[in-house]
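Of the protein chains in this complex, all but one are displayed in their positions.
Which chain is which? They are A and B, in the order written, and residues in each are numbered from 1.
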Amino acid sequence: MKSLLNEIRRTPVLWMLIFVPAVLVAETVAPHSHTLLFVLSVLAIVPLAALLSHATEAVAAKTGDAVGGLLNATLGNLTELIIAITALRAGQYMLVKASIAGAIVTNALFMLGACLLLGGLRYHVQEYNRAGARLYSGLLLMATVALLAPSAVADLDLVQGEAVMRRLSVGLAILLIIAYALGLLFSLKTHKELFASAEHGEGEEHWPIGLAVGTLLVVTVLVALVSEIFVESVQKAAETFGMSPAFVGFIIVSLVGAAAEFAVASSAARKDRLDMSVSIALGSASQIALFVAPALVLLSYVVGPSPMSLQFWPGAVTMVMIATVTASFITSSGRSAWFVGALLIFIYAVFALTLYVVPPTGQGTG
Amino acid sequence: MKSLLNEIRRTPVLWMLIFVPAVLVAETVAPHSHTLLFVLSVLAIVPLAALLSHATEAVAAKTGDAVGGLLNATLGNLTELIIAITALRAGQYMLVKASIAGAIVTNALFMLGACLLLGGLRYHVQEYNRAGARLYSGLLLMATVALLAPSAVADLDLVQGEAVMRRLSVGLAILLIIAYALGLLFSLKTHKELFASAEHGEGEEHWPIGLAVGTLLVVTVLVALVSEIFVESVQKAAETFGMSPAFVGFIIVSLVGAAAEFAVASSAARKDRLDMSVSIALGSASQIALFVAPALVLLSYVVGPSPMSLQFWPGAVTMVMIATVTASFITSSGRSAWFVGALLIFIYAVFALTLYVVPPTGQGTG
Partner (left out) sequence: MKSLLNEIRRTPVLWMLIFVPAVLVAETVAPHSHTLLFVLSVLAIVPLAALLSHATEAVAAKTGDAVGGLLNATLGNLTELIIAITALRAGQYMLVKASIAGAIVTNALFMLGACLLLGGLRYHVQEYNRAGARLYSGLLLMATVALLAPSAVADLDLVQGEAVMRRLSVGLAILLIIAYALGLLFSLKTHKELFASAEHGEGEEHWPIGLAVGTLLVVTVLVALVSEIFVESVQKAAETFGMSPAFVGFIIVSLVGAAAEFAVASSAARKDRLDMSVSIALGSASQIALFVAPALVLLSYVVGPSPMSLQFWPGAVTMVMIATVTASFITSSGRSAWFVGALLIFIYAVFALTLYVVPPTGQGTG
């Protein structure tokens, strides 16, 4: 308990935990103040995500190499997963799909770009391990191709009905999870030496296992509670700010979900350890494509009002492909300067602006 | 004759030659057992393709460097070409186009992936000559861009009629064949030293020239006969298995046509000679785009019931582009491990599944 309090004292973001009780109280007192609830729930999710990430790493560190790596890889995007499951239960499929596509784009463009920019503002030119970056970007490229293939390949207007699309989506979800399992075998077992530099929190003191598991459970419940308020309020609040569900899922949910990892990745960049920044950003994007997305499709049969497909709207397909190819190309050189990061963020801004002004309509909602 | 029998004894696949008389007999006895004829004809084409490939190499070895290289390059995909011409004569344009697009994708994803996977299961990390792989993937990238440009660029719904599309296709076919001729000049004459590692059958004893030419002629006739049975039976048999013409052309014809080269490429990979595997896989894909495809367009004016265009359905364009870009990116690193191969095969499986569940409808049949 003392380590937890120490952690909170040391990490400024954890002071934001005050917003967790705040949003729960506000929900009871003023259940119709959607904008207030939306802002408070966003502010509450950020520190919870950070705590979740710490707790996952602590549990992983205690359980040894293979199981720990598995835990870290599986729970690394737990916040995104919980928010998406909540939206799934509410039947908000556009929000779910936008948050899947948006998480990949946010990791590959914004998180990577911000790391390169922040690192580049301190160091003139940064060099990093090309081989490692190539491995991650290759995995990301193939993961997104697999995820998007049906949306890109199938002539969706001509699809003979919902049933066909669902059968395809379930088949793909199973293939993706098999690929994910093979990827874990590869990175945790047969070729783990290639992934060595991806270790996040080396050298820091870890919590005792009881505290870690307890924190993991309690915070998961809290994230789930706050997510519910977030998903309930977001649609009406978004209307107030003139934002479509696609914009909220693609930009807001992605940024909120990535906040905790962003703190780690950008601090690594400021220490000239771009290897780690690249592996966090691209690894997280790959995990969304190979694990979170298919898990949500399969979960939709259990928790959703109706099954969800893997059919994305055309603009999402284009944005994810552009983000992935650009990130692959940029990281394959092994060198960086501030302007490279600035341009990645710039492309992200262009996507955000386009999505804000011209939201997708109708398609991809099933 | 003795060398031919020796060859058959040494090469297990050639025992499958038994299916050649079997399918010819079955065609006479039971001309309406489409499924049986389909299965038998596939089983008969595989050893014939292997024999054709051996005979071509033997003739090429005897006729000296330049002519031999030309023969090898031109007849390397003879099986695919004969099957496609048979389908062309039957007016099955969707089958022809699907087999063109499918041959590129099968070579770039499945053959390359299987080589990397099989090699990777034996060797921890395989390194190979980056420069050579880059050359091949660059050629492949440009060949597919040239092939697909009209489908990608022209707004096909707005095309002012069949006549325009045909004029464009003939113009492009001529451009592609000029590019192919320049490519032969480059690889066989001005820069042949760059392509040295692509030599397939070095160190093996070759047949006498008479036997080689004779085998080449006889086997070509046999492939043509069996192809006719294959194309006749495939449509009805495919319906039985729930397969569309696009799926049959894209997956079945491509795999059958590539079987012989696959044997050579995968055995090279198992000997840690990935240079050769990459050059066979990507070289074969390039040849389909630059030579087989335009040859079929021009031949359609002679043998087809009506001229064939180079207009592919949108999904085919996307799949070929994704396959080419992915193969280029993967091979440009010069390193590989088993998971890279697994992911390439995985993308191929995703394409196959998508094509099976959601076949293209209507478009690209002219």
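Here, contacts are C-beta pairs under 8 Å (C-beta built on N, C-alpha and C of every residue); 3 or more make two chains touch, one makes a residue touch a chain.
Remember, it's a predicted structure, so these values are computed and weren't measured experimentally.
Across A:Leu182, A:Ala263 or A:Leu343, the single residue that touches the chain missing here is A:Leu343.
Across the entire complex, the residue among B:Leu36, B:Leu70 or B:Ala152 in touch with the chain not shown is B:Ala152.
If you put the missing chain back, the residues of chain A touching it would be 124-125, 313-315, 318-319, 322, 325-326, 329-330, 332-333, 335, 337-340, 342-344, 346-347, 349-351, 353-355, 357-358, 360-363.
Looking at chain B, the residues touching the absent chain are 131, 134, 138-139, 141-143, 145-146, 149-150, 152-155, 158-160, 164-165, 167-168, 171-172, 175, 178-179, 182-183, 186, 190-191, 194, 325, 328, 332.
Everything below uses one rule, namely that only the chains that are shown with their structure count from here on.
If you lay the C-alpha trace of chain A over that of chain B, the rotation comes to 120 degrees, to the nearest 5. Between chain A and chain B, the centres computed from C-alpha atoms are 40 Å apart.
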